[in-house]
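One chain of protein is taken out of this complex; the other chains stay put.
What follows is subunit A.
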Amino acid sequence: MSEVAVVGFAQAPNVRRTPGTTNGVEMLVPVFHRLFAETGLSKQDIGFWCSGSSDYLAGRAFSFIAAVDAIGAFPPIMESHVEMDAAWALYEAWVKIRTGEAETALVYGFGKSSAGELRRIMAMQMDPYLVTPLWPDSVGVAGLQARLGIEQGLWTEADMAEVAAASRRAALSNPDAQLSGETTAEELLKQPYLADPLRAHDCAPITDGAAAIILASGDKARELSERPAWITGFEHRVDTPMLGARDLTTSPSTIAAAKAAGVDGVQVAELHAPFTHQDILLRQALGLGEEVRVNPSGGVLAGHPMFAAGLIRIGAAAAEIRAGRADKALAHATSGPLLQQNLVCVLEGR
């Protein structure tokens, strides 16, 4: 089967609010143009297109069809879509190339979270019979998980604040970041609770954004990039949707995906942790030691465009490989409430 590598990555600036439509066209067109300029490819060179987005976030049916306008889909293209983070669209594209159906693929994700009431819309991903009718908001539900870990001694509010401070410091070198700056855990802990035990800094910001990645197979990847980021492990697993029936202080699906993908020896990791305690939880679940650089981009606490944020983790990890700053990198993406479904992508330079 074909080897597959990331050969291009671009994202729109992560911002609190864009004036554009919820179909993402205004954010995607410049992202595509940057990717084509970077790789020297044109739309005719792309064998397969796949996207991740959500109609509930957009407030309209088939919003991903409107987004196809950004491609200029003539002559007709081979195209697919997942109603989840575009990291899973990348998985579909990876399978397409692995099985020889395509030589190149462009994967994109977009989300205009500012159009609606994000933490309320997120109730739509819960069990529609027994949970969504209560409209549990994503921040309140995350607080349940954070407190379990605090009371079991797995992390403290100070540890969580340190994660937020580290994210903002790292994001100083990320021109697309929404939140960045010099701050300390002590300063952050002076802020009031948003949803006790969570403060605002514990929660990823509300972000509008979009991103895209180009994948290519074997020789094509070597032709397009001096140092492609080869995908050497790619797995995703899911835990039960019943929040009360699983151990919320760890992530069995992340552990299983990482084991299958083979993460030993990674030098850098980009984790999709929308809440500070989940950053700590994921490091513990993945067994990442002090020697592993985590979230050099600042991670999603510095900018969290829904349905693109997981894809951006893969793009950021690939950037570390392609720039020669690492030989083996881990990218993680999550979907569903409280890290229910998790994807691990291992990238290597040669």
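Going forward, a residue touches a chain if its C-beta (ideal position, glycine included) is under 8 Å from a C-beta of that chain, and two chains touch if they have at least 3 such contacts; residues count from 1.
The definition used in the following text is that contacts and distances are computed from a predicted model.
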Which of "Cysteine desulfurase", "OB-fold protein", "Alpha-D-ribose 1-methylphosphonate 5-phosphate C-P lyase" or "Nucleoside ABC transporter ATP-binding protein" matches, in UniProt, the chain that is not displayed: "OB-fold protein"
Selected from A:R34, A:R98, A:R147 or A:R325 as touching the chain missing from the view: A:R147
Touch criterion as defined above, residue of A:M78, A:L130 or A:A158 at the omitted chain: A:L130
Touching residue (missing chain; options A:A164, A:L198 or A:A256): A:L198
Sole contact to the chain not displayed, among A:A10, A:M84, A:V107 or A:I121: A:I121
Absent-chain interface as seen on subunit A, which is shown: 19-23, 25-26, 29, 32, 43, 56, 59-60, 68-74, 114-117, 119-121, 124, 128-137, 139-148, 151, 193, 195-198, 240, 242-246, 248
